[in-house]
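For this depiction, one protein chain was excluded, whereas all remaining protein chains were kept in their positions.
Order of writing sets the chain letters: A and B. Residues in each chain are counted from 1.
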Amino acid sequence: MPEIFIDNIRYEFEGKPKVLQFMLDQGLDHPFFCYHPSLSIPANCRQCYVEAGTPVMNRETNDWELDENGERVIRYFPKLMTSCSLEATDGMVIKTHRTSELVKRGHKDVLEFILMNHPLDCPICDQAGECPLQIQTYKYGPEGSRFEHKKVHKPKRIKLGPRVILDAERCINCTRCVRFTDEISKTHQLTIISRGDKNYPAVAPGTEFDDPYSLNTVDICPVGALTSADFRFKARVWEMNQTPSIDITNGKGCNTDVWVRNNLVLRITPRYNPDVNDHWMPDIGREDYRRMNENRISRPDLKLDGNKIKSSWSNAEMTFAETISNAKPEEFLVLGSAFSSLEDNFTLQKFFKSRGIENISFVTNIQKGSGDGFLMDDDQYPNTNGCRMLGFEELSPATFKKKVSGGKYKVIISLEDDLLGREVIDTTDLNSAFFVYFGSNNNKTSEAADLVIPISNSVETPSTYINVDGRCQRTVPAKETIYTNRKLNLEMSVGRLDRYGTKFDNWVSDRNRVDCIPGWEFLERVALLDNSNFGYETSEDIIHEIAHTNSNFSGVSYEAMDEQLGVQLKVTKETKEKTA
Amino acid sequence: MNTDWKNFEPVLIPNIKDLYKIDVYEKNGGYEQLKKVFKDKKHTPESLVNEVKAANIRGRGGAGFNAGLKWSFMPKPDGGPRYIAANGDESEPGTFKDRVIFERNPHLFIEGSILAGFAMDITAVYVYIRGEYRDQINMMQKAIDDAYAKGYLGKNILKSGFDLEMYVHSGAGAYICGEESSLMESLEGKRGYPRVKPPFPAQKGLWGRPTTINNIETLANVPLVVKNGADWYTSIGAKTHPGPVLYGISGHVNRPGVYEYPTGMLITDLINDVCKGVRGGKKVKAVIPGGSSTPPLRGDSLDGVRMDADSLRTAGSMMGTAGMIVMDEDTDIVDVIWRISHFYHHESCGQCTPCRDGTGFLEKTLIKIKDGEGEMRDLDILLDLCTQMEGRTICALADAAAWPVRYAVERFREDFEKRVKKTVYAVA
Partner (left out) sequence: MSQKYEFTKEELAEIEKIKAKYPDKKPPVMPVLWLAQNKFGHVEPEVQHLVAKTLDLPPAHVYGVVTFYTQYYGERKGKYVLDVCTTLTCQVCGGYEILHHLEEKLGIKAGETTEDGLFSIQSVECLGACGYAPMMQITNGVYCNHLTKEKVDKIIDDLRAGKLPEYENMPFYQHGDPEPSKS
């Protein structure tokens, strides 16, 4: 296998990797700005210098030329090379800052140039704390500045579009943002304008940066030049904790991180998954943080004489148990939901199966033509395939309306799906049925329900979804409910504030914790009333059971999902046809 | 060395009235070489490349690379399009010689391009001319139209079965577009950002296809080589850098202008004889031999220095474009170097860090010195900045910006020292 020597250590490589990417893959730290693994390589920042040499081939012996000590003769390139654009070749010798003073000097020199026109306003910059320029300056930069002249002034606080703000003085001209709109989102909305040190990115006059993927440029901007209009000045990054999650605003299931402070989700960013979303996600998925925080259902709601009142959990459990014991199996309409997790859907199925109700259905939410073939799918719900694989009856909105409006159901039980809000049915369709709704957010449907069970959402309890391509992925709890505790639940990440903040700090808040429990836990509790419970203690127990009882899900476990960035399931022919 | 320059008869710009007109050009042996190659089969593409290689026409665009050797890097034809980009961007300060070809002998260039096209199996020649040369662009376009009308361009040239198109592309004010890969970006309708090499243009040039870039004057030499042979060509001027060359001489001389003489001329001959001496009989303070990016030479170090690559290298400079700027004893070198550095600061495309910001740092430091605010350590900073820029960028503009500064500070140190503040540090 071809070999490469980096700082005197031998590595083997396959294919034609670029030296920088290869070093990063080996866990070797190396500074860079403009390079991005999913974009073209302009080699313009010049930060990633290495010294490089190749062994000299002796044409006669067809072997490497050796010196008097028997060492290979290395011919070094006369200039520092940018490792991002340098292709590894067999026998190549690389010296980084660890072994070369010249490279060390090179890194420092470039940083001196980058910083000379940079405003150095880290204290008021959103990027501080996660800024490659800041980090690399600490590691590789010069001690001070010799630049005692006027900096170049450029426009600040330019609203490029509805979601992205530019501070042109902070821009280091890496062109990542422009390359993103040219190569990934293909809207071509951005360009660099002007020339030399007057350069900065812009949209054409009279247009705006309304690219549905615009916020990815904020993520990849290596400085604080591009910031999110929405997140700007909300929090310092070190105050938040970061938790892996899944975007559930459509069927694609982009992998995300949710960033939480004081139990509020403040932003959502994409998490790398080469099989799903690479480094990207649509802007719309990032706005979902509002749903996670706002307008939440806290404590069960019960309708008494047409009026909603807050109820205790035990009262809700008893009402639920009573309701189901008073009706015959054929008088039930049980609805799973393609919006809800596999955990909740499966437990619902199990609960009613043991009570003689086999048929669970769900209503699809597929908006033909709304997808873009990239990271936004026609399917508006994250778990359509999960419902299918559980064997739920798939109903189109129209079929469902017909089915429900006959008035033959006395009890309707639905996992979270705003059927009224999305105008699948209206209140008259519910007739006089007793309607139980499991949901996280108040909406038209919860308003119409007779009993509302507040359930933990995808960032409060581990939730598994199977995306349009059959990839089974899960979220990790990021936000406490009043029944969970960040410090006790080992799965939850702990930020600096969580660790060190005390109730007496005025920037720490204990509020924002919702009175809700996972849907499956409610069902487990109801079952416990007549001792028919399943013994689920954690959601992981449920996934374990699914994997061992339903062959569609064999091989699925939290561990596997975490390690392999999701588990690829076979989408059966039947499910595929339905998806098509 | 052929030093008999006084009897040299110009061949690139021969003394023929109205030569720019196609019939005058034809009457004087123009397009004969084309006929010799296409009709009399004087050359195959391979033998033509070899002939040009042997002639050692060293690129007149600045880098001085053997044109035939460059042509031989083109991969074997694969049936797809292949291009020549003829570089008429001529924006290096001190350079104004390609325009004389556009004005006075455009057909020589066209004929040379067609021969080069034949040698490399080219589909189209794009003639990139700086936008400011509006009049010259029009002259060139007229000449090309005339050549089409006579069947020297287009389909089936002289019934040889060889097709070649030739188009003029006007620049719009960007020095960097003279750099070959920036020129290609500009031709492709983009911002003129130089490309990272490799891949080299011969592998992936215009629209990803094999491309050769040559200077206008380089291509104009080709018909002369085909006509008289490589041996004749190498017998002119300097041994390792032969041929006739268009010297553009400007500055404080009595008769500035473009002159055609053999390479290897003594700089002193060019100043004193060809250009009739320095204005007002003054002494020469400095000479920049080949365009603003070539290191300046001191006026008192010119003895025996000749205008060819080897001699100039020994003297500590470069041939560049042979655009020579002569400065007399009253010239303020600090001012001149500031202005050069302003030029590169203004023209940096801004793509890569050491050039984008380094050129600004250089200029701002030079302004400080020029305004009498500089300190001794600023001179060291200048030299340091040059080290931080040279060889560290995508294209050679950063080197071009650094060299004049480095060599001026080294060679005219006293002028710089005179301008900085004498800071006295207390020694405790």
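We take it that a residue touches a chain if its C-beta (ideal position, glycine included) is under 8 Å from a C-beta of that chain, and two chains touch if they have at least 3 such contacts.
Keep in mind that this is a model prediction, so the values were computed, not measured.
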item: Left-out chain, listing which of the shown chains it touches; value: A, B
item: Contact partner of the left-out chain, one of B:Y25, B:W71, B:F96 or B:Y152; value: B:F96
item: Selected from A:S38, A:T191 or A:N431 as touching the chain missing from the view; value: A:T191
item: Sole residue of A:P123, A:P205, A:G306 or A:G406 that reaches the chain not shown, by the stated touch rule; value: A:P205
item: Interface residues of subunit A (partner: the chain not displayed); value: 187-195, 202-207
item: Touch list for subunit B against the chain that is not drawn; value: 10, 13, 15, 18, 20, 81, 90-96, 99-100, 103-104, 130-135, 165, 167, 169-175, 186-192, 207, 248-252, 255-260, 288, 292, 323, 325, 327, 331, 335-336, 339-340, 343, 346-347, 349
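In this section, only the chains that are shown with their structure count from here on.
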item: Contact set on subunit A toward subunit B in their complex; value: 41-47, 49, 78-80, 82, 85, 106, 109-110, 112-114, 116-117, 146-147, 149-150, 152, 172-173, 191-192, 194-199
item: Footprint of subunit A on subunit B - complex, ascending; value: 174, 191, 193, 196, 345-354, 356-361, 364-365, 367-368, 381, 388, 391-394
